[in-house]
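Omission of a single protein chain aside, the complex is shown with its protein chains in their original locations.
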Amino acid sequence: MEDFFRQLAAEAPRWNFIFFYDERSWNRIVEGLYYTLILSVACVILSVVIGVVGAWAQGSPSRLLRNIVQGYIQFFRNTPPFVQLLFFYFALGQFTPTYSPDGWLQVPIISNVGWAIISLSFFAGAFNVEIFRAGIEAVPDSTREAAEALGFSRMQTYTEIVFPLAFRVSLPALNNNLVNLIKTTTQAFAIAVPELLYQCVTIWNDYPSAQYPTMLLLFVVYIGLVGILVFGMHKWERALRIPGYGV
Amino acid sequence: MAEWTPDQPLVSIRDVHKSFGELEVLKGVSLDVRKGEVICIIGPSGSGKSTLIRCINALNDIQAGSILVEGIEVHDPDLDKLELRKKVGMVFQQYNLFPHKTALENIMMAPIKVLKEDPEEVKKRARALLKKVRLEGKEDAYPGELSGGQQQRVAIARSLAMRPDVMLFDEVTAALDPETVKEVLITIKDLAEDGMTCILVTHEMGFAREVADHIYFTDRGVIVEHGPPATFFKKAKDPRTREFLSQIL
Partner (left out) sequence: MRARAIPGITRQATTDLAVLKPFDPARRTAHDPLMASRFIAGMDWRHALGIGLVVCLYPAIAHAQSHYTYAQAFSALWKWIPFIVKSGFLFNILISFFSMAVGTLAGIALGLMQISPLRLISLPAKVITQLFRNSPWLVLLFIVLLAFPFEVEAFGFIIPFPAWIKAVIGLSLPVMANIAEVVRGAVLSVPSGQWEAAESLAFSRRQTLFEIILPQCYKRMIPPWMNWYAILTMATPLCSLLGVEELINLSRQAIEAEDNHPELLVPFFGFALLIFFAYCYPIARLTIRLERKFAVKL
């Protein structure tokens, strides 16, 4: 297999699949994939948590809390995620406390990967708050009332009745937003997070002959990641479907 | 507050006033319900009858007056709502079953989650209740797979699972197809015959006449007239009552 790609590179100079036979390049791709996955998984989880908490806070009786959440949504929804990333990492990152693991170097407690996760999660989380809130609003008051009449507390009504129903309503929109989030993780490139795009760019800077193959790889990986997410979400959607209500 | 004894009214409503903003819906309503009694509240729509029974289990608050359920003051700001709701069951016009739970789970949910009862015991009771509302075999059906009448009977069983002392029925047949109304009414009649205290808001006059011990007619926020069905339907005195009855019968 390795020989095949070596030969291909020799015969077709634009199709140098260097990462299939050069170990260093291969390791770069693996590392890039690893970081892309870390970013995707961490941001998906964190942004969903932000969405759930935010949507719950939006239904709170405290006006102040609602305004804070509203302000958060507005700020993160209306500015480019790319500039947010720069703002978080460069502007806010300079105030991060540092620690010294070896007694010599001062390392900020939040790394560039950490900032990328925070920034992207808050970006996608702003959408998720709105998505979940719409789902919660789709649950009729009368269903909530029925739970109340049975003696459920506010918290129980939310966790047992409102949220399970709202979540099902929210799934398609959530799915869409998470796809967008995975695509947006590439922008962490700008703060030198060694994710897949970053690694591919270093590879094609080192080996211009490997440009086409790395592009192909990028397409395949991102379409694949998005495909896995969409497939998983559809499966989940179907598993959660309530009998008797399907179209 | 004096200890409640069974010889006192189970539900005692005194001069209740309720308004939504400018709109005054209840303008001084009083009535008593004794243990084992079945009362029906009838009247034109917008007369405040649904609001009245929603006030009894504190889904709506009131501006003035008092509502006592077994000696519990519903109007008390420090009311222990859970205590009240253990005593008062409620069935809604639109059933309001939880669509993501099966019929059996709908019935079992509140006793397990709210009363923290033993799930096995609750399950036995839930099965018995389904049998009582004549829905054996529908344990695992989701609400969406049941007809309106069946859903409403599950809703009744769900309320009964909390072992309430009084049941409130808020126009429970109004959203049903005519052919399923009857099965729900039979279920309620069975309950009444078992001695359950019931307060019904209904438009089914024939049913009211047959099962009710007492009928109240409300219009524009007040009780216009009341009496046992025999005298109420034949010898209504107030012209408003007569007009309403002539339209509906």
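Some notes on this structure:
All chains are identified by letter, namely A and B, in their written order; residue positions are counted from 1 within each chain.
Basically, a residue touches a chain if its C-beta (ideal position, glycine included) is under 8 Å from a C-beta of that chain, and two chains touch if they have at least 3 such contacts.
Treat the numbers as computed from the prediction; the structure is a model and nothing was measured.
Among B:99, B:164 or B:221, the one in contact with the hidden chain is B:99. When you scan A:25, A:47 or A:186 for touch with the missing chain, the hit is A:186. Summary of contacts with the chain left out: across A:8, A:37, A:57 or A:173, the touching residue is A:173.
Contacts to the hidden chain, counted on subunit A, fall at residues 67, 70-75, 77-84, 86-87, 90-92, 94-95, 126-127, 130-131, 137-140, 143, 165, 168-169, 172-173, 175-177, 179, 182-187, 189-190, 197, 201, 204, 211, 215, 218-219, 222-223, 226-227, 241-242, 244-247.
Going forward, only the chains that are shown with their structure count from here on.
Per-chain CA centroids place subunit A at a distance of 49 Å from subunit B.
By the touch rule above, subunit B contacts subunit A in their complex via residues 57, 59, 81-82, 85-86, 88-90, 92, 94, 96-100, 109-110, 113-115, 141-146, 155, 158-159, 162. Taken in their complex, subunit A has these residues touching subunit B: 140, 142-143, 145-153, 156, 160-161, 164-165, 168, 242-245.
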